[in-house]
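Only one protein chain is missing from this complex, and each of the others stays in its spot.
Chain lettering (A, B and C) follows the sequence in which the chains are written, and residue indices restart at 1 in each chain.
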């Protein structure tokens, strides 16, 4: 008999933002059950979290080392299949590496890790172990993002000339890290976040989205990063000129000091035949701007879209799906692929679509290059 | 130790639209687990569905009678707590009545049932048994609908004068019921749907939303219903003038032949101080139109909203939540209230908020009156 | 040598709203010059207005009788060609009738006049004299309104089933007429406005727009009018069910107590193939909602539109044209037709498009019927 995929979790104790998101994303489609976790650096907090998630006390662990080693010793029919890592950046590498080394598949929050050395090592480990590794660049999970990618792949908008990708937020407009707001505290701390602030936190989402949708790779960039809030150690704003491998040009800007902006990741791609525009905050809409005819508003569930779109939607047109559903698409695709592996089947191509450790390596590299560029007097830095 | 609430399901076998919605809504917040079901009138299909949902074969039943009687015989620590009914309208009353009579709480899809007699009987049974009964008028589950309701309750927009509520869809613009599209077939069939088509299917959502948000009751109406598609037996379009108990006037129109419309339930309420506007297809936005100052765009997660709003949201501003999350709010609130009952506690007021059997009775009455009005030469029909 | 068309004006002294609009509309395209006027019931104010408009003092008159009789006595090469009437409703008939009787063409603000008797008499006089008569139902002057009309005429959206036309405003939400706000004062006064308030002022615009765009005629209606503001004598809100001559159904609602609404005349028309949506406040956009394919956003100046569109636009796509330009289209078309008549030519068909006295008669009839219906217990009133 088929069974649900079993998930363990590192981090994400009660009250954490992204941990709860991962749990809902995992639960939505009924393919995955949470069976164990090490939810906090405080064993007491971890225990309380486990109770809240209705877990057996024996499977709530004090730390990730215990989680991995003890789960490994459970019978195959019981132990977790994969671990979901939802800790701050500096605690990605440790559990990911150990999980892989012990035969567990991994889903990891982005950015991949703390520095390039960790990134390359994780990439190598994934290749060597042959295990599944998903990175939650969740915005690529939206149906209309997949429509955009499919349209470009199929040449519907011609050769790409220009890409504008933006990620404005406003929540760090003041020195929020001086309060006890956890999200702000670690994200602005170079010891936990790495060498970049907004560029690591959201700039990498923008970079990943642009490359995912266009199928192009950034080859050169020119960046101007700023820490606008006095006393902040990492960038809270960045403007970047881009050049792509096919000769296209572009602009990427990401910011956490754009007062009043919520979470407006958006992208415009212009080809020789048409332009595309997508906004994360209105995710079921993809605008197609044709050169010589009326604009079209593509909508999840309406008309002839590429098969990718409906394969990643759950309800009919006009019933809005959002952030959690897009996030859940990564979990569901991962679960489908893992199920196929458990069954000894090839995964279905349409579901074999989630960001991998390689997206993570590219993201880490983007962070390095954008910081280097900002510190340089040279105009262009090669990526 | 606390445990998840246990759900059984009637209807909603694999491939059904609304059954899948209910399952995702139940799963999202990790409070409920599906433990059993009678998923189809075909026992074979029911069995296959049970497999797909990873259920124990012993708890996949051939029909609702078997489900209820066999679950009743299971030990208290194992049997389902409530049944979720997701069948067509003519199969609501049977399982709901039997479940209540056997001590099971109920969540039922809308409209409540087939006719007024069934409606009154269910209402009576709920009162007599004292069990929980939720009706999935899911659109009231949206955070910004709750903000609108709270603003009106608190007098923020003054005395209400005018209400415009619309529910245009276009999917029945052609005679889709002649194909094998299941959704179209039963909804246009008076034997399964009842005396109304679009008015029962979506008109009641509009009516319920208007009364939920405004706190007013419709007292008189004047309706003009039409079956535009040749050969269709039930209305596919209706326009209704409304009068409310405080003297406010209004318009309700609902249609399934508005070519090109997806699922655009929307409402505007005008008071003496301001107007409110909300659209289901952009659900995290509530527009407030002040008499003498600039329009405000209220957004889930931004600024000072009523506590109801964030209690029904899961992620920060700008991370869109949609249809499934609003639907899940009904399940989660129901689960929280049921958990409180299991614990012998009073439910928390903020979560004791979901449509009840009484909303169902009002909805059934609305259907009767709107059909009667459409057939009458009198201008006003009392509700 | 060709010359500009010469305009006289009745009403519209400095400070009046609609008089200034008519003057700008007349001036925009350089086809018309203002040469004379009787701008106010106060001769002194009229004189001051004439100075402000740079007119020769001799051609600024004390009242419309003097204007018409003295202009008539001027040499043909000097006297005005037509008179523009921009007074309150009860002073439309007098100058219009006298102008026509004395051989002057007329442009008149809407609604046509004060009651049906005046309306029929003006219609008769226009027919008898053969003179040009334009009524400024200015919203029909928008390019995308003409696109909508042309699409429907050409069958692009199939047979029309449903029409929703709305005209919400909020400026009369309080008893503004108790201040010295001139616009409010006469519009709420039955002696100057006629038997209807909001229905005459803006409801007729909605009715005219619906009939203009669809080419259909309203045959039956059912109305519920209200004066919400205490002490107000005329309706400030109205909801109307509509039936059209082809079997289509509809809703018209117009209001001046929709708090926070500016001037949001809008219309949706649904046919068997597609729906159309147009909003006066975003006038260069026409949304086409197809039954089976993606929505299209038609825009003035973009792609293959009907020739009517660009003939009524002045600048390229993306350079927004608005209210004054649409208003000017009526003046320009009137001027082109009058120029053709002066030249002894037939007017060009594409410009022979402006609302006539017959639109005015229909509008006056709509007002009568909507008031009668509101006072009746019968459901339907024939139009």
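Definition applied: a contact is a pair of C-beta atoms (placed from the backbone, for glycine too) under 8 Å apart; a residue touches a chain by one contact, two chains touch by 3 or more.
Predicted, not measured: the structure shown is a model, and the values here were computed from it.
J.: One chain isn't shown here. Among B:299, B:312, B:332 or B:369, which residue touches it?
T.: The single option touching the absent chain is B:299.
J.: Touching the left-out chain: which of C:23, C:79, C:92 or C:110?
T.: Considering all chains, including the one not shown, the answer is C:23.
J.: Kindly state which of the options A:170, A:283, A:301 or A:316 is in contact with the chain not pictured.
T.: A:170
J.: If the hidden chain were put back, which of A:29, A:211 or A:261 would touch it?
T.: Reading the full complex, the residue touching the unseen chain is A:261.
J.: By the contact definition given up top, give the residues of chain B that touch the hidden chain.
T.: Within chain B, the residues touching the omitted chain are 288, 290, 292-299, 302-304.
J.: If the hidden chain were put back, which residues of chain A would touch it?
T.: Interface residues of chain A facing the absent chain: 157-158, 161-162, 164, 166, 168, 170, 173-174, 222, 224, 226, 228, 237, 239, 241, 243, 249-251, 253, 255, 257-261, 268, 270-275, 288-291, 295, 376-380.
J.: State which residues belonging to chain C touch the missing partner chain.
T.: 1-4, 17, 20-21, 23-24, 27-30, 34, 51, 53-54, 169, 171, 261-264, 280-283, 299, 301-302, 314-325
Keep this in mind: only the chains that are shown with their structure count from here on.
J.: Answer with same or different: of all residue numbers used at the interface between chain A and chain B, are over half used by both copies?
T.: same
J.: Indicate the whole-number Å distance between the mean C-alpha point of chain B and the mean C-alpha point of chain C.
T.: 44
J.: What's the distance between the Cα centroids of chain A and chain C, rounded to whole Å?
T.: One centre to the other, that is 55 Å.
J.: With centres defined as the mean C-alpha position, give me the chain A-chain B separation in Å.
T.: 34
J.: What positions in chain C touch 2 or more of the other chains?
T.: Each of 288, 290, 295 in chain C touches at least two other chains.
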